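Structure first, commentary second.
Only one protein chain is missing from this complex, and each of the others stays in its spot.
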Amino acid sequence: MREITYAQALNEALRECMKEDERVILLGEDIGKYGGIFQVTAGLLDEFGDKRVIDTPISEAAFVGASVGAALTGMRPVAEIMFIDFTTVCMDMIINQMAKMHYMFGGRGKVPMVLRTNIGAGRGAAAQHSQSFHALYVHIPGLLVAAPSTPYDAKGLLTEAIKNENPVIFVEHKKLYVEKGPVPEESYSIPFGKADIKREGKDLTIVATHALVLRSLRAAEEVAKEGIDVEIIDPRTLTPLDKDTILKSVEKTGRLLVADEGHKTCGVAAEISAIVAEEGIYSLRAPVQRVCSPDTPVPFSPPLEQSYIPDEKNLIPAIRRLMEYT
Amino acid sequence: MREITYAQALNEALRECMKEDERVILLGEDIGKYGGIFQVTAGLLDEFGDKRVIDTPISEAAFVGASVGAALTGMRPVAEIMFIDFTTVCMDMIINQMAKMHYMFGGRGKVPMVLRTNIGAGRGAAAQHSQSFHALYVHIPGLLVAAPSTPYDAKGLLTEAIKNENPVIFVEHKKLYVEKGPVPEESYSIPFGKADIKREGKDLTIVATHALVLRSLRAAEEVAKEGIDVEIIDPRTLTPLDKDTILKSVEKTGRLLVADEGHKTCGVAAEISAIVAEEGIYSLRAPVQRVCSPDTPVPFSPPLEQSYIPDEKNLIPAIRRLMEYT
Amino acid sequence: MKISKGKLFDLYAVMLKIRLFEDRIVDLYARGLVPGLAHLYIGEEAVAAGACAALRDDDYITSTHRGHGHVIAKGAELKLMMAELFGKKTGYCKGKGGSMHIADMKIGILGANGIAGGGLPIAVGAGLSAKWRGTDQVTVSFFGDDASNNGTFHEGLNFASLHKLPVVFVCENNQYGISVHQKQHQPITDIAIRATSYDMPGVVVDGNDVIQVHEAVTKAVRRARAGEGPTLIECKTYRWRGHHEGDPNQGSRYRTKQEIEEWKKKDPVKRLAEKLLADKVVTKKKLEELEANILKEIEGAVAFANESKFPSQEELYEDVYVEG
Partner (left out) sequence: MKISKGKLFDLYAVMLKIRLFEDRIVDLYARGLVPGLAHLYIGEEAVAAGACAALRDDDYITSTHRGHGHVIAKGAELKLMMAELFGKKTGYCKGKGGSMHIADMKIGILGANGIAGGGLPIAVGAGLSAKWRGTDQVTVSFFGDDASNNGTFHEGLNFASLHKLPVVFVCENNQYGISVHQKQHQPITDIAIRATSYDMPGVVVDGNDVIQVHEAVTKAVRRARAGEGPTLIECKTYRWRGHHEGDPNQGSRYRTKQEIEEWKKKDPVKRLAEKLLADKVVTKKKLEELEANILKEIEGAVAFANESKFPSQEELYEDVYVEG
C-alpha cells in the first residue's frame, strides 16, 4: 500500500468527506491560503472555495460557537483550533454548549461537528503551545474524543468523526504529522470505541496513546532483545474507551503500563489505571505504572523539554521494573 | 465552640484577611450589595468599601485576568466565579496565565491570588449550573486546589489560600454553604497538603471530598450497625494531595473506596485510585471502588438529579460489596 | 410602517400569554411546585413579542436564562413548557433541561441558555448555516445588557458582520445584571452604539413599546433576508421581579421600590391594551375573552404537567449521545 503522512491522511479524509457531503465545511485560523499551521487543510480552499473553507478571525468562541449553531441547523462543521492550548479561550462553547445540548434539550437537536486540534511537546514552543490536556475533554460527558496514532487511524477516525452524529474532539499529535504509514486510497471509517492491538505480546501490556504508541513500539523492540514480550494496545478513541480489550490483555499479561502524553495527575492514564484497579485487579501481578508528562508546564529549553517528554527513556526502565514482579 | 455555617466561615476568613492585609481585594459578579449569590461576601462592601469589593460586569476573562495582573504587581486578589460552570469562559486566564506565569517566567513574578468558586448538584439548576469539574484544575500544574468539607476547614483553608504565594482554585460546595459546624473565632490557617481523618476505622478506607465527606460519615454510621468500621479521609486539598495519609490508611484497612462528586472518568477519584494501584497495590485485598457522579450532564428533573448525585444510596452498597472481600 | 389591527391584536395576545404564564409561575414557584431557578420576564414582554412577530416559523432564535417570553413568542406550547418546568417526562426536554434549556428545533428555538452571552455565537452559526444552505432564514439572538460585556458579544457581532450574516442581535437592556446596575457594568448608556465597531446599524428603541420593537426588528429582518447583514437593536426595558424567583423583595437589595413602581407605570401589556381599546381595535369584552382563553390554556398546561410522570431513573443515562 502507498505510504503517506499523518497530515496527508487527515487532509484526504477532509477532502473525501467534503466531496461526498456538501454540508461539511471547515472553519479555523489560517486554514485557507496558508493551508493550516500543519498543512492539514492544504489545497482545500482551492478545491472547495471560500464558502466552505473559512479563515476566521482570532475569535475562537465565535467560530466554535458558530459551528455548534451550524451543526444544530443541519451543517457538519469541522473547526480547527490551532493548538489544544487555545481551546481554553472557547471552553464554554465546548463544555457547556457543544457537549451538553443534546442532553439538556432531552434529545431535541444534535450537534454533529468535529473540533480538530493537536497536542504534543517537542517543538520548542513552550508552555502555551505544547500542552496535552486532552484529558479535560475525556472528563466531560457528551463529547467523543478521538486520538489517532498512525496515518491509517488518522484517516479512518476523522472520516468516522465527521459522519458521526455527535460532537467529536479530534485530538491530533504535532509530532506525528510528518510520520508516514500505509493508507488506503479509498474512503473508510474506523468505528469509535474499538482499540487496536498495535503489537501482540504476552509479558506486559502497554496501553499507549498518540505518539506514545510509536515510542512504545520502539521500546518494545528494545526490550525484546532481553526476551521481554510486550503487547501494545492503542485505544484510538478515549471516549468511548474500549475497556474490554484492555482488561483482556491485562488478564493475559498480568502487568500494565499506561503511557499517555498528558500530565500524570487526573490524566487519561489515571483513568485506565483506575478501571483496572476496579475491574481487573485480580489479573495484576505487579503495580500499575504510568508513563506520562510530569506535573509541570512544558519548558522551552530543548534539553528540559526532552526530559519532559515521556518516551523510551521512561518506558524502558518502567518495563524492566514491572518485569521484576513475578 | 460556637457553630456557624460554611458560608459564614468563609465570610469570616475574607473579613479577617481583608482587615489584616489591605492588599486583599475582592472581585466578582454581585458580590457587593447582593453579598454574593450564596452570601459569602455579605457585609463586606459596607465594611471595606467599593474600592476593595468590586462588582464586575459579566466579563470573567477580564476580571480573572485582571486578578492575575493585580497579583503580579503586588496585590492579593480574591476573585469569585459564581459557579464553576462559568470558569469555562475564562479558562485561558486560569490555565495559560494564572497557572503558568511563575514557571514560564523562570520564577520571575508570582501570582498570589485566589479564585473562589463552587461545585455541586442538587438545586434543580440543570446542566450549566451544577457541575463538579474541579478535576480539570487538578490536572493543571501550577495551580493549588482546595476542597473544604466543613466550616472549620473552609475558614482555615481560605485563610491559607489568601496568604499563600501561589494561585489557588478554591472549590466550595453549594450544598455545604448552609451546613453548620464549630469554628474558632480567631484567625487560623490550615496548611495545604495535610489530609484530615474525619473518622477513624479499621475495615475500609473512604477517601472523600466535599459533600461526600458528610455523606460518607452518614453511610459509616449506617454500616457501623452491621459492625463495619469505616475510616474516612478528607484530603482537604487536592493539589497538593496528601497521598501518604491515604496510603497509610489503605495499608491498615486493605479496602479503598474513593468518593468524589466529579464525573467518574478522569476525575479526582481516578487519580487517587491510580496512586494506590501504583504505590499501594499490595495493601489491597479488594478492588478499588469509585463513587462519583455518572458520566452524564446534570439533569434538571428532581428525581433524576437525586439519582445523579452520589450519596449514601451509592456508598452503602459499595461499602457492603467491598466487605465481601476478605 | 403600518401595523394592521389584526397584527396588533396578535401582538397583544402573545404579550398577555407571556404575562399570564409567568404570573402563574410566580404562584407555582411560591408553592414549591416549580423547582430550580425561574428567571421571570414580567415587564419585558414587548421585546419578545415584537421581535418574534417579525419572524417566520422556520426562522431561528437563541434565547437566554430569562427565556420564557422568547420561546412563547416563537410559538412554544405552554403544555410542554409547563411540564418541563415541573421536571416531567412530557416536557420539552423530557425534564432534563428545565426553565433555562427549553428548545424546539421544529420551530427554530435553538435553546434558552444558562450562560450569559452563550447564545450569540450559536446564533451566528445558525446564520452561517442559513447562508450556506441558501435559505433566507433569519436568526434573532436575544441577550441582556450585562451580557453585552461578554467576549462572545464582540466576537459574535464581528463575525456576523464580516460575513454579512442574516442575524438580528436584540439586546434587552433592563438596566441590570443581577444586582449590578448598568452604570456599574459599562461606561456607556446606549449599547446600540457598539454596532459601529462592527460596521453594522445600531438602533435604540423603547422596549416597552411593542410597536417600536416590532418595526425595528422587521426592518432588520428584511435587511438580513436581503443578504445585507446583521443589525444590533437595543430595547430599553425593565424587569419587575427579582433576578429570579427567590431574590428577596424583588431585588430591593440593589434597587428602590420606587424605581420598580415607576416602571410598572410603563407596563407594556397594559399600555397596549389601552391603545387597543382607545383605537377601538377591540372591545373590552374581546380582551376579557382573550384573557379567559389564555388562562384556560394555562390551567390546561398546569393540569397536564401535574398529571405527567417524572422521568424514570434509567433516563438519566439517555440522550448523552445520539445513538446509532
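As written, the chains take the letters A, B and C, and residue 1 is the first residue of each chain.
The rule is simple: a residue touches a chain if its C-beta (ideal position, glycine included) is under 8 Å from a C-beta of that chain, and two chains touch if they have at least 3 such contacts.
What you see is a predicted model; the values in this text were computed from it and never measured.
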Per the whole complex, from B:I31, B:A71 or B:A125 the residue touching the absent chain is B:A71
Among C:A46, C:L162 or C:A305, which one is in touch with the chain left out? C:L162
What chain C residues would touch the chain not displayed? 149-155, 158, 161-162, 184-188, 193-194, 196-200
Touch list for chain B against the chain that is not drawn: 25, 51-52, 56-57, 59-75, 77, 92-93, 96-97, 101-110, 112, 141-142, 144, 165-166
Chain A positions in touch with the non-displayed chain are 29-30, 32-35, 37, 55-59, 61, 85-86, 89, 123-129, 294-297, 299-304, 307-308
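Quick note on the criterion: only the chains that are shown with their structure count from here on.
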How far is the middle of chain A from the middle of chain B, if each middle is the mean of its Cα atoms, in Å? 30
Express in whole angstrom the distance between the two chain centres, defined as the mean CA positions of chain A and chain C. 40
Sequence positions of chain B contacting 2 or more other chains: 85-86, 89, 126-128, 294-297, 299
Considering chain C alone, which of its residues make contact with at least two other chains? 93, 95-97, 101, 113-115, 151, 320
